[in-house]
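Left out: one protein chain. Kept in place: all the others.
Showing chain A:
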Amino acid sequence: MKILVCITHVPDTTSKISFTDGNTKFDKTGVQYIIGPYDDYALARAVELKEQHGGSITVLNVGEAETEPTIRKALAIGADEAIRVNAFPSDAFFVAKQIASVAKEGAYDLILMGRESIDFNGGQVHSMVGELMGLPSVSPVMVLDIEGSTAKIQREIEGGKEFMELDMPFIAGCQEPIAEWKIPNMRGIMSARSKPLQVVDPTDDGVQADVEVFELPPAKEAVKLVDPENLDELVNLLKNEAKVL
């Protein structure tokens, strides 16, 4: 089974978000970058599926050279080879076109992604790639089992889940508890250094959604503490001051 796992290179979940250059650029000062947490679930499941069914795992990132340490980490966790499309990931449409173009070349049985990236939180790329390739895409996937050429899937929906079956190839956007995150071991880290990482040029640069400027939410006022002995006052505040009850 040939699996393609698409990963993002994103600020750690505890990062403080700020901007520079008149709020037009993300401020990378002091920010640690990680594999997107949902992409990490996709990768972990790919490693398990490879253990069960054999095959190979390719990781793919659309990004500039700075993402390579993140890609190496994915190789250390268990991917066999990597491809980096050398371009800034400007919008979902652009990224989806790059992924679809690589994926068409590789004839993968399964394309795993995260349910969403944690920078732009679009949750769009998997469906866009699906549409570009004429393939089904399912997200967010909590359970993914393969039997022969068929997959059994549980997808989360509002207030519950959906059970589905479909034939490979297809695309899945993953989330917990699909697999446990895997931590690279020493052998993985050593071998990752010599695994192939191919850099390819982007296909074209149609960008349709362009960020002009960033904004931060207004600072929160200090909390109003209410005495536990005076909960009537709290109800009154919620009703008449905040007007939310």
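Throughout what follows, a residue touches a chain if its C-beta (ideal position, glycine included) is under 8 Å from a C-beta of that chain, and two chains touch if they have at least 3 such contacts; residues count from 1.
The rule we apply is simple: contacts and distances are computed from a predicted model.
J.: Look at the options "Cytochrome c1", "Peptidoglycan glycosyltransferase", "3-isopropylmalate dehydratase large subunit" or "Electron transfer flavoprotein alpha subunit apoprotein" and return the one that UniProt uses as the protein name of the missing chain.
T.: UniProt lists the chain that is not shown as "Electron transfer flavoprotein alpha subunit apoprotein".
J.: Looking at the whole complex, which of A:1, A:47, A:87 or A:118 touches the chain that is not displayed?
T.: If we include the chain that is not displayed, A:118 is the one touching it.
J.: In the complete assembly, which of A:147, A:201 or A:215 touches the absent chain?
T.: Result: among the candidates, A:215 touches the missing chain.
J.: Tell me which of A:65, A:107, A:186 or A:223 is the one touching the absent chain.
T.: Residue touching the chain left out of view: A:223.
J.: Tell me which stretches of chain A touch the chain missing from the display.
T.: Against the left-out chain, chain A lists 11, 13-14, 17, 19, 37-38, 92-93, 96, 118-128, 130-132, 134, 136-140, 142, 155-167, 170, 175-177, 208-217, 220-221, 223-228, 231-232, 234-239, 242, 244-245.
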